[in-house]
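Just dropping this structure here.
Every protein chain of the complex appears in place save one, which is left out.
Labels A and B are assigned to the chains in the order they are written; within every chain, residues are numbered from 1.
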Amino acid sequence: MKLKRLAISEEGFVFDPETGNSYTVNETGLLILKKLREGLSPEEIAGIMSEEYGISREEALRDIQDFLEAMARFGLWEEKYG
Amino acid sequence: MKKPYQKPTILKLQVGFLREKKSSLSRMVRQEIDGVPVAELVEKFGSPLFVFSEKRLREQFRYLKRLFEGHYPRVEFSWSYKTNYLDAICRIFHQEGATAEVVSNFEYEKARRLGVPGDQIVFNGPYKPKEILRQAVLEGARINVDSLDEILDLEEIARETGEKLRIGLRVNMDTGIYPRWDRFGFNLESGEVLNVARRIAAGGKLEVVGLHCHQGTFILEPEAYGRAAEKLVDLSQKLENDFGWTIEYLDLGGGFPSRNRLKGLYLPPEVAVPPLSEYAEKIARALLTRLPAGDYPLLILETGRALVDEAGFLITTVRALKRLPDGRRAYILDAGVNLLFTAFWYHFRVEVEREIPGPPEPCVLYGPLCMNIDVVEESALLPPLARGTRLVLSPVGAYNVTQWMQFITYRPRVVLVTEKGNVEVIREAETLEDIVRREKIPEHLK
């Protein structure tokens, strides 16, 4: 799993030691990264986000999909393996 | 209490794009236009929606009038119809004392229909159809001649009326700016103007009483107006001496900029666009130092953009979200270049109706047309927007509601926020009936 190798700071700074690339994520992005690392599914994370921020599960899931899409383009996420 | 939600984002850090992001956030919010909430405007009148502010229109007119009159004793503002000829907008400027500057039969007729008397109309333009030219002559309009052929037309009309006609000459000249507009009127430096003047004097049917010079558009060099004013004064004195005419007015045309962001200009308009007071000073100084005291011809200004641009807003709504192959976000808006003709030349200010948390990201704003050119902004910096978010684009008051196209879709409503804060529709949205009304199906296709 690619996510495991990332160094993630509480400020939302993300460093990939394998490629040398750095990224920034915002608060919700950070939450998703952490939960993915804990092994939660996008659906489960959507549940947490909807609880925490008072948004609908559908909106949360759509935004998570969009986030994962962006991650995939950076080579940080593969649909099958996570 | 729930925490404020922001859409999750991840940005790759690249040298050259590691810029400061926080300071630009606050300026991007616009919740209301002259006190009327954006949300309320859209709920009542739909999206997209053009919104004009009567307060801003009047205030800007009064500001410019005071400014120029403070520098020169005789000034007339002639409202440039092509910049925005919606009836309500023209009415506001006419109420404030502006005459009408028109450049076609349509605009002439529109001004007359609005009740502007012929002698309150400045008639410019490279093609004035004979019929309307005759009408303008009879109604006493100020006619600024663009070509020799027009002089021939006017001489013919003079023969019909049996009276000597009073005309203005359009002059083009080098005022030190680029590009130089040399297609309108007669060239000064080559001596063409004087040749034409001789020809007019020899004809005996016409008399030159005014000079007109329109240097270009969005001119960022106040000194260019000073130079134009100097050259017009010199020319007027030459014409008065050589031909015995009296030059009653000098018309410096338009071209004064608004605080819009011209593409290709790096600096923001607050810095790149000189204050209009500088233009007033340069023009007045050039005129006052060259004219004999007390003998002041009327100064006519055809400011369009500088009066109306910043009073116009377009509210548009994000209708779909996309992610482009290069990773950038893209938004599909319900307003495109069909409504925003000036998007080809200007970067509008893009404001969001409410504060949206999250870091600004580079993104593209597309219009709704199924056309590759339909790009409202190729690189905006916005926080991640949800579908349905409303954006306010400005300044869009100049040239858009005249140059917009009925293409692919309907044109929306235009409303005016009055000085009292009421909202009035000044142009209804188009319907299918509006568009097909003029079409005819031949019998064999029915």
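Criterion: contacts are C-beta pairs under 8 Å (C-beta built on N, C-alpha and C of every residue); 3 or more make two chains touch, one makes a residue touch a chain.
Here is the rule we go by: contacts and distances are computed from a predicted model.
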item	value
Name of the absent chain as recorded in UniProt (options "Fumarate hydratase", "Taurine transport system ATP-binding protein", "ATP-grasp domain-containing protein" or "Allophanate hydrolase subunit 1")	"ATP-grasp domain-containing protein"
For the chain not depicted, the shown chains it touches	A, B
Contacting the left-out chain in the complete assembly, out of B:162, B:264 or B:292	B:264
Subunit A residues touching the omitted chain (full complex)	9, 11-13, 15, 22, 24
Residues belonging to subunit B that touch the chain removed from view	13, 15-24, 26-27, 178-180, 264, 266-268, 270-272, 381
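The rule is short, and it goes like this: only the chains that are shown with their structure count from here on.
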item	value
Whole-Å gap separating subunit A and subunit B, where each centre is the average of the chain's CA atoms	48
Residue ranges of subunit B in contact with subunit A within the complex	2-13, 321, 323, 327, 357-359, 386
For the subunit A and subunit B complex, residues of the former touching the latter	14, 21-29, 31-32, 49, 52-55, 59, 63-64, 66-67, 69-71, 73-74, 76
